[in-house]
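Here it is, the structure in full.
Every protein chain except one is present and positioned as in the full complex.
Just so it is clear, A, B and C label the chains in written order, and each chain counts residues from 1 on its own.
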Amino acid sequence: MNDGKMTEGIIYMDHAATAPAYPEVTAEITKWFSGWYGNASSTLYSVGRKSEEGVARARAQVAALLKTSDREIFFTSGGTESDNWAVHGAAIANRKKGNRIITSAVEHHAVLECVQYMGRQGFDVTVLPVDQYGMVDPAKVREALTDDTILVSIMHANNEVGTINPIVEIGAICAERGVLFHTDAVQTVGKIPIDLSAVHVDLLSGSSHKFGGPKGCGFLYARKGAKVDPYFHGGGQERGKRSGTMNVPGIVGTGLACEIAGSHMAQEAARLSAMRDELQKGILERIPDVKMNGHPEKRLAGHLNVCVEGVEGESMVMCLDMNRVCVSSGSACTTGSLEPSHVLLAMGIPVELSHGSLRFTLGSANTPEQIPYVLDRLTTIVGKLRAMSPTYRKR
Amino acid sequence: MNDGKMTEGIIYMDHAATAPAYPEVTAEITKWFSGWYGNASSTLYSVGRKSEEGVARARAQVAALLKTSDREIFFTSGGTESDNWAVHGAAIANRKKGNRIITSAVEHHAVLECVQYMGRQGFDVTVLPVDQYGMVDPAKVREALTDDTILVSIMHANNEVGTINPIVEIGAICAERGVLFHTDAVQTVGKIPIDLSAVHVDLLSGSSHKFGGPKGCGFLYARKGAKVDPYFHGGGQERGKRSGTMNVPGIVGTGLACEIAGSHMAQEAARLSAMRDELQKGILERIPDVKMNGHPEKRLAGHLNVCVEGVEGESMVMCLDMNRVCVSSGSACTTGSLEPSHVLLAMGIPVELSHGSLRFTLGSANTPEQIPYVLDRLTTIVGKLRAMSPTYRKR
Amino acid sequence: MYSEKVLDHFTNPRNVGEVENPDGVGEVGNPVCGDMMKITIKVDAKDLRITDVKFKTLGCGAAIATSSITTEMAAGKTLEEALAITRQAVAEGLDGLPPNKLHCSNLAADGLHKAILDYLSKRPEVKINVPEAVIKRSQESEEHDHDHNHGEE
Partner (left out) sequence: MYSEKVLDHFTNPRNVGEVENPDGVGEVGNPVCGDMMKITIKVDAKDLRITDVKFKTLGCGAAIATSSITTEMAAGKTLEEALAITRQAVAEGLDGLPPNKLHCSNLAADGLHKAILDYLSKRPEVKINVPEAVIKRSQESEEHDHDHNHGEE
């Protein structure tokens, strides 16, 4: 079995980009590639039924975590597919009803770029602003809702700053108006409780590799009755909603990860936020001219995003890497982008400052002993880079 | 390591539905879930670079198998995504140029259903007929090409009967007219030589689990300059062409499977066709009133599709399963469908007869000793079911 | 996908074949649809009881299993009791069927009912209560050859 050995000595603090699969998940997945390799749709013979059983169990595990019915869970290849499916599928299926899609300025690109693509196909797009913490105001959603609105897509928690949106309120407003509500919960599934029996959400995206499951798998929750076109057309798997030979190993691993994450969610959140708070306190105490980004309380337990004045993010990330610490600057999705973070800009942070953003996202690979070391290294690195900077002057 | 142990005693003859991953592939994949778990886009730190290296190597392995450049390979979640991307992406990107999509009547549903979906979005669709063997006549493609045609999608080899289409000729005709040519090569990648430096193909779909790679991964080859919209919008991975956190384990496994499949392609084809021919000969000799489907020569080495008069396919599949033999009837993608195979019907086979179709697709899990046993069981089963049949009378 | 009961009846179908000199014959289905069934019955003219019943079926696992259990349920029953065998009863007898296979339970019950109607048509003096639904369905099946529901769930 492969556990953390391969990355021994490395301090990984970029769990929002991707997280290691639970060792139990890897052990389980491994059985389904060359061993139980059947096609889950081939239920007329033994090898296929074995796979179907694995998928059924996994679907029940996902549904249990989200407190919903397993008939509303559709497995996908990850968060990006789920987001694209939700946006594209809802837009096309409801075109006769209206033409407007509402989203927020801080969505992940998987929603934002897809909405904009639909915009180029003739849909009208409203992008809602956020407050200084990156939060969407439900009142703004209510104001924006027009009669021709067919979809509202507002993320559950933001991947860069960790701010958690009031999806209960937003969902209620959408339900009142009979408008489909999609939430990108890629950063929250398995991390904070989601009770789909209590909150009105029509569509919800999850991505397994963000919570201890495998890369290459995810799901879309689609409430019974929600009108959404399929995105993958073909063999009619997933009751005609999502075609394609089912990724049995990935699905089985996703189910198990949901179960494990669900079993220790509160403890893990407490553990992470204790470490995160120590890191935050240490940085703000030891390094001058640093701004903390994101909501002070309504924030994911492992998230810490700061802007360091007078230094550029990438150079800090590289220096930390040389000290075997892995973190990211802004959104980790695309490397080498010169674009400032759209999330920080939407929060009103000046461009100059936004270039100095650093994101720590703690998770299963972290232990409290790592915090002092990281603090120490970071303090030295910022000092060195600021000394090299033509703009930074100690006040 | 998991190899065939879990399915010991089972004779699996449905490799066209899905195939076991090579044990070496499973062993390799396993390292990338909890061990080297980095995000392949996070190249600013060690853990991410390790993943990027794995992906780069895999891309080179796929490109080498297909004799093309690795910059033209884009990883996807499987054959269905690749097909949907090709059809949807080419249609939308070239809408200004024209409105017609040409395909064939025997395509996999991942192409056919997607083309029909585009048809409902306002595109014009031409579905070409096939001959008695399931083959598309290049002359028919030439006739069908109108000035407003923007895409021709003709599969390389058919999944049900194994007939191989003349894609060199079809590609040349499309190139002459400057029309994009997509071929669904899901059944041929790793099984018969594909030389993209010699054949004019703009887009080609592959699915890893069909040739010893993992489920949940595949690729689209897109020739440099081919005008195709992205299908997944988001973080801009794969040089902006296919967003979504890269499925590093799946991709690494795909690359290795390409290498292994490529290294013994000719031998494996010879081994499979020897077994297949014996099975075919045995069936035709021992069971009366059986029709062989598909091209006698231009056919995949492992494919054998027959129609057994007076018996229904599912009941044969179930009886074989009780004898621990796994095969499929018609297309295995959707279970329990009452629809007769669209492929067999397009080949002119009467509906009644098509219901009695049985598909054997041999592959890595098969050995010559299995053939006499399968022949024996099948003969008994057909005898028993025909005795029960109100329509079959021995002549 | 199939219950143990279905698999049992599929593997060891009861009452396969044709009754010699049958008193009633019911044929339903159509090879074009992939399902066809022929039910033959022997009826005790005195107490109007089915003394023997056999089936021949071309079709999927569910078609064979429902044929088998239907004959088992009908054997020894009076004609009125046999006419009361519903598709639900057949499906329940098999511990359920997959949603897309429910039509098969129709087919088997219909075949049985048709065999009974055939018997009755030859013995107009016999007056028993034939449920409306049975008459209606038998007429429909004459018109359409079959009444499958091809839609999947």
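Assume a contact is a pair of C-beta atoms (placed from the backbone, for glycine too) under 8 Å apart; a residue touches a chain by one contact, two chains touch by 3 or more.
Everything numeric in this text was worked out from a predicted model, so none of it was measured.
For the chain that is not shown, the touched chains among those present are A, B, taking the whole complex. From the set B:L44, B:A58 or B:C217, the residue in touch with the chain omitted from the display is B:L44, counting the whole complex. Residue-wise, the contact with the chain that is not shown comes from A:V351, picked out of A:A139, A:A198, A:A266 or A:V351. When the missing chain is restored to the complex, the residue among A:Q121, A:T146, A:S315 or A:Q370 that touches it is A:S315.
Within the entire complex, the positions of subunit A that touch the omitted partner chain are 310-315, 318, 322, 334-340, 351-352, 355, 387-392.
Although one chain is not displayed, its contacts with subunit B can still be listed: residues 43-44, 49, 52, 236, 239-240.
By definition in this document, only the chains that are shown with their structure count from here on.
Centres computed as Cα averages put subunit A at a distance of 33 Å from subunit B. The distance from the centre of subunit B to the centre of subunit C, with each centre set as the mean of the Cα atoms, comes to 40 Å.
For subunit C, the set of residues touching two or more other chains reads 1, 61, 152. The multi-chain contact residues of subunit B, meaning those touching 2 or more other chains, are 314, 318, 335-337.
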